[in-house]
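All protein chains but one are shown at their positions in the complex.
For subunit A:
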């Protein structure tokens, strides 16, 4: 249910029989009694299957839409291969068995199948062979602009796991084959929710921030030379010291952004699980697309412009306190380099949402290391050892001891940072996204102190079905009907959002007692 709120569509592909699969569906709340219609496709021939698919589709869409040939209605907005999907208010479910699926996956029917499946809220495929599992995943991958994830725990799921964009294997009961073939593996199905809504979302968020910042700082760093070209006869004279160029990306600015990429969180994990729709920006590519890239490039260019021209204006006639010169190449370089490192550090500070101790260490540490290396490399000692390699001897001392230089650096930093700050503030204030609202809520909650949190309890609609038939050994019928092993709290009443549709506690109880491989393979 949680994942459904996050706009993730869940399809069940199982090797079980039809009734078993449908019962599982009802027990997991994927199929509900209040659904408008549950379509069961169980034709034996191609024509039968085609008929059933089309009639189901017509039922959903209304007769006028589906043309007689059963072709997909294509609009100009979508790419050639994508499938037209209409948002429908009513809820439908599709159950198709393996035999029909074999027919439905034929080239002439697969589009119809895909359309129909996407119009339904839930799709359950039963009696599916491993090959068909992979084929279904392949179908979705090829024709829809969606990212597919396949999760399974047995050897029969390996082909499906390998076909999907992301494969998740459950390690444990059925051995390690699924886990070995997958990108991620964990021990229980319910961890999927955390994987997606918490860690997946954080990963996307961090990656986008990381990329944005990386491009920004490199543009700011490099384009200064572009502006300088106008004043040095376009001779490609570098503005900075050679050593600074070498160390900038490796030492001075690498660790803070690494810390941000590892630890940053926009919303904490409980809230990520509580508000699954926070997952949507990731699906819709909102945090890093062409527009975002363009914006951060623009910001980098603007910063480089200010980084060059403010010292340029200040240095054109400046002299030191004792009257001696100061508007030389090396002092200019040191001033701009120092401003750049400070601006980059302030910028990453503003973009970090989650300041752990590591972040603090890396950011302040990088600044300290910059000054330490600067003074070390421009000291008498280094010059004594390698005179030709350290021509900047004495510059840092002479330059950074001037008050006017620090005033220039302060001015540059403020001018580079303030526009970005103003824009972000306005965006959060006037057009807050769900993320902003949740963060605001988080902060107010923290300030109010730990209180009794009212967990939203998803009321599970009680199914009117009361019989669950499994094919097991003798004796279990009495066990179930006597109700001895059923824990009422987990079956009927309130349910915390942590539980995913896929595992019910009493089923696992059964497994424990039986010590056997269960029939639930999805």
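One rule holds for everything that comes next: contacts are C-beta pairs under 8 Å (C-beta built on N, C-alpha and C of every residue); 3 or more make two chains touch, one makes a residue touch a chain; residues count from 1.
Quick note on the criterion: contacts and distances are computed from a predicted model.
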Consult the UniProt record of the chain that does not appear here and report its protein name from "Transcription initiation factor TFIID subunit 8", "Proteasome assembly chaperone 1", "Cell cycle control protein" or "AP complex subunit sigma". "Cell cycle control protein"
Going by the contact rule already stated, which one of A:231, A:294 or A:375 would touch the omitted chain in the full complex? A:231
Of A:111, A:162 or A:437, the residue that touches the missing chain is A:437
Residues of subunit A in contact with the chain that isn't shown? 5, 171-173, 186-188, 191, 199, 202, 231-233, 235-238, 263, 265, 269, 274-275, 277, 310, 312-333, 353-359, 380, 383, 387-388, 391, 393-394, 397-398, 402-404, 407-408, 411, 414-415, 418, 421-422, 424-426, 428-432, 434, 436-444, 446, 456, 508, 511-512, 515-516
